[in-house]
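Take a look at the following structure, please.
The complex appears here without one of its protein chains, the remainder shown in place.
We call the chains A, B and C, going by the order they appear; numbering starts again at 1 in every chain.
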Amino acid sequence: MTTSAPARASRALKIPTRLDRRYLPVLGTFVVLALMLILGGSRYENFLSPAVVSNLFINNAHLIVLAVGMTFVILTGGIDLSVGSVLALSTVVTATLLQAGLPPAVVIPLAVGAGTVIGLAHGVMVHYFQVQPFVATLAGMFFARGLCFVIAPESIAIDNASFVGLASWVQIFGGWRMSSGVLIALVVVGAGFLVLHFTRFGRTVYAIGGGEQSALLMGLPVARTKVLAYVVSGTCAGLGGLLFAMYSRSGYSLTGVAMELDAIAAVVIGGTLLTGGTGFVLGSVLGVLVLGLIQTIITFEGTLSSWWTKIVIGVLLLIFVVLQRALSLRKT
Amino acid sequence: MTQQTAPAVVEMTGISVEFPPVRALDGVDFRLRPGEIHALMGENGAGKSTLIKALTGIHSPTAGTILVDGVERRFTGPADARAHGVSTVYQEVNLCENLTVAENIMLGAEPRLLGGLHWPAMRRQAASHLERMGLSIDPSSSLGSHSLAVQQLVAICRATVSDCKVLILDEPTSSLDTDEVAHLFTVMRALRDDGVAILFVSHFLDQIYEVSDRMTVLRNGALVGEYATADLPAAELVQHMIGRSMEVLEAAEEVVEHAERPAAATPLLQVVGLGRKGSVQPFDLDLYEGEVVGLAGLLGSGRTELARLLTGADRADVGQTRVSGQTTRLRTPRAAMGHGIAYTSEDRKGEGVVDGLTVRENIVLALQARRGWMRPLPRKQVDELVASYIQQLGIRPADPEALLRNLSGGNQQKVLLARWLATAPQLLVLDEPTRGIDVGAKAEIQKLVADLAAEGMSVVFISAELEEVLRISHRIAVMRDRRKVAEIDGGRATMDQVVDLIAGGGTA
Amino acid sequence: MTKLLRHHLFWPVAALVVLLVANTVARPSFLAITVRDGHLFGAPIDILRTTAPLLLVALGMTLVIATRGIDLSVGAVVAVSGAVALSHLASSPNPDSPVTVLTAVGLALALCLVLGVWNGFLVSVLGIQPIIATLILMTAGRGVAMLITGGMITTVNSGPFKTLGSGFWLGLPVAAVIAFGVFAVVAFVVRRTALGMLLEATGINPAASRLSGVRSKTLTWTVYTASGLFAGLAGLLISADTMAADANNAGLFIELDAILAVVIGGTALSGGKFNLSGTLVGALVIATLERTVTVLGISPLVTPLFMALVVIVVTLLQSPRMRERLASATRRPTPPSEPQPAARPDSTEVKAR
Partner (left out) sequence: SDAGGEPAGGGETDAATTDDGVITLGFSQVGAESGWRAANTKSIQDTLTAENGFDLKFSDAQQKQENQIQAIRSYITQGVDVIAFSPVVETGWDPVLQEAKAAGIPVILTDRAVDSSDETLYESFIGSDFVKEGEMAGEWVVEQYDGEGYKAVELQGTTGAAPAIDRKEGFESAVAGSDLEIIDSQTGNFTRAEGKTVMEGFLNKHDDIDLVFAHNDDMGLGAIEAIEAAGMTPGEDIKIVTIDAVKDGMQALADGKINYIVECNPLLGPDLAEIAQKVVAGEEVEKRIVVEDLAFDQESAKEALPTREY
């Protein structure tokens, strides 16, 4: 039976040197984003200015942070619908507590922590009670929004001096501007990237998305990782709320309605599969920029009526998704 | 080398596992000693995998005790078991296709740098583990890009990464060819000689006799006995396993071996220069009614890809296909089905089972799909059909309403076979149909194939087990490096001849 | 008992019963149905009528979810449907003529069918992920609806059309008759033909289904089309209810309600096995819950919180883990120390509010 000896080498797989297929969707996003910038630049005056690009980041810092958290959850094959509401809750908590006279050093951890706690609750519901992520986080979405109204139905301005000081910190290099919000968002992106690619937790996130059962049988800490992914997303939503509070210097219970869809769309546009296991944080950042750019184009166009705005957003999204799909399919 | 006297490293007593209403294990005792290779034997659904899962904490036994190194334990899961020196390769390949080979091997025991993963070291270490298993693949390629066989070897690599006292291998050889198996055995023996206790499950009796020291036999969830391999002749082993004598099986094999090659008429399916870019090289093949054509080749030689082109699972971009003399193009599996061509994929988990549906639904799926949704099969006819296949193939549990995911691996395979037989195809392409199937059932499937051929069905038979291909085929096509290199007469071919062709030596 | 507890409809039905009991406690005549002007009148009848559009949308959603998809665009489709129908009525010289009404209905449904086909095309042919594919129409669709109505709320008087929303047939609300009727027909077709099984196979393992000859793409395409059509019908019922086409608010967030109804009904969002009777109960639960908020007099400020708590309680009780616990608690000889159906305290709490 033990017949043997054909050359081992014949069995060695020839590994193609071409680009790893996993990067194609992100690359697609990048290419189309660049195309959009170029087209925008040729169509509108001032479009390709540092100010516009800086604003793209400044206006979307909070969304970038949400998208980073969302990426973790989606990579595990889950979803987090609560982020928009949790962001609102965080702004409300921040504004209310600051108004009550508490110092930022106390308020900031509480606001972010509110997100963490809600994320933990999601994780527990999803993992230990096996509630479907969509539903668990939908309940969380109602819950956080409800809590906002209970805390403060009206919008509250923030005038705490040190908070305002922190919020209005800006660095200017030539035409480029960098706000404290953008800096925090970039740090979160960097941290997200490092955690996903250089920790066991991060790789387990991918493993769970690739197959939860398999990850379990591989002896990876599935329970902890899954719960943690929701904690990360909740925390990011809390932090996103803080950034939004810094950005708008106020807290409002109706902020961020449907922002979860923006975050999800950004992640998916960035090449992450909703089924889990494939995708990159940097892709999600590109996704946010795409959405922001669509908005910028709408403003620069300047003549669209309300309904054409919606239609154009839809059409641009379509063009984007189809192009990206075409680019990532071409080589498979 | 067997240390009969050493105290058992694993001692399971009176283990019962229930999946109400099924009692999968009923008071089973099992002992595993250091430095032995211990085979766990039994039919499909006998409870082998369940026993393993009870040990490693995936299923919690309703009764019984488990001692590991003399300490009573109930592991909370594979991670816990691994932490206590029990490494397992479960039956279906359970790795993450989206991760790289290196990650699949090293995660859990990954080298670190400044608290983070040390990727270069990870790749290096993974490469050396792969080397030990005789695999020279790129550790940073993604696992999903490799064939099932390679994945199985990677799974084994993973299990042997951390220092383990106990290594459990549940059907690790089901998709390996002889050469890989030999290599695996070398590794297993080396580990055993280092004092590792190895639990090994396989349906290949010759492998069991080749490598194991002792064996435990289960039947219907109950313990039959524990034996020293050397003291138990194969015939007796089979009798213990299936509760019948070996003669039934031999009778079945007779039929196969004496089947006559039918007289040639017009080929049922004729392909000329069929090929696909990046897949198999263009090939010619004629398939006649009532004929079994075996495909032989090494792992990755292109058998599966050839089969997929024949059956519309992949679309050919060059070449011609003629069914009963008529030129057609088989663009989809559905189109192929329209011509009476059926294909069972080797990838049971990914392309076969619909695990959330019942046995009944899985069996009628293809038949129903062909009829279209508007013409549902009458329930009575479905029930009869399903009952007859459950009986004919010995599917267990014999419950049409059982969810497929709750069936043992071998029984799932039988259900898939039933799915295609139910469509009464003219040409049946079977890719590894006997993988993971017990001796009894395997013989019956072989007999079934022979019977079907005798009734006029044309069969393409792919198996990693060369003997099986030789025994069953009227004609054998040999594949090498994704090319069809030879076609030989199955009746006259010898094992050595085929092995030579496969390896690239001899000529037809 | 165990069997009853394990039945997939147990928890949704229990939730419905608890809600009805809570309402009856707050308002003893809640379940009373009286006959007024020859038709039935009362809270239960209102609930049936308000369930109607949600039920239709949830029906389509269930089928889409069975194939592992999701349709976020239903709310926008609802808006488009109402906009088309009412604009046509408003522009016609005789909005009361049955022919005009039929044309309006026909136009609206035809356009919604096309929208469904569009979603199906993106998902099954272009292979775009369902959530993003339908997000496109979710955004653009409302724009289209507003384009049709010019951004205003279009209103019109048309007797026959109004019947769709607030008319009665044999004493029952026409909207409910239509929705439950369509539901029954679809449920019958899906379960009496092989459609249900083929959809489930597609949702569970598309690759295996394809190899088995299932036309997965066509099926996927079909369910999105159906979802568009049903949403369009729902849009007609909604616009006929108030005789106004409100492009901004018609069907706003109905996709979430519909998904929730599907999930409460015991269908997993991961696709595969689906459960239409569960969806029916789920839709009733949601409509009743909305009514409960008013009847219990819950302050608008805590309404979302209240809804969240109910959803959390229902989903937790339905979770596999809880079911197992409850089932094993009832199976055993019941040690008194065991926190029996852990559910009870929570559900009475709901009642007490």
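Note that in this section a contact is a pair of C-beta atoms (placed from the backbone, for glycine too) under 8 Å apart; a residue touches a chain by one contact, two chains touch by 3 or more.
Because the structure is a prediction, the values reported are computed rather than measured.
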Touching partners, among the displayed chains, of the absent chain: A, C
Touching residue (missing chain; options A:Ser155, A:Thr199 or A:Thr275): A:Ser155
Listed residues C:Ala244, C:Ala261, C:Ala283 or C:Leu326, member touching the removed chain: C:Ala244
Which of C:Thr155, C:Thr218 or C:Ser277 contacts the chain that the document leaves out: C:Thr155
On chain A, residues whose C-beta touches the chain left out of the figure: 44-46, 49, 51-52, 55, 58-60, 62-63, 95, 148-149, 153-159, 167-168, 175, 244, 247-255, 257, 259, 292, 295-296, 298-300, 302-307, 309-310
Chain C, residues in touch with the chain not shown (by the definition above): 26-27, 30, 36-37, 41-43, 46, 50, 146, 150-153, 155, 166, 238, 241-244, 246, 248-250, 252, 290-291, 293-295, 297, 299-301, 303-304
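Convention: only the chains that are shown with their structure count from here on.
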Where chain A and chain B are represented by their mean Cα positions, the distance between them in whole Å: 42
Chain A and chain C: spacing of chain centres that average the CA atoms, whole Å: 30
Touch list for chain A against partner chain C, complex: 125, 128-132, 134-136, 138-143, 145-147, 149-150, 153, 261, 264-265, 268-269, 273-274, 305-315, 317-318, 321-322, 325, 329
Chain C residues within the chain B interface of the complex: 192-195, 197-198, 200-201, 204-205, 207-215, 219, 272-273
Contact footprint of chain A on chain B as seen in their complex: 58, 77-79, 81-82, 88, 90, 94-99, 103-104, 107-108, 110, 115-117, 119, 134-138, 141-142, 145-146, 150, 158, 178-179, 181-182, 185, 206-207, 210, 298-300, 466-467, 481, 495-496, 499, 502-504
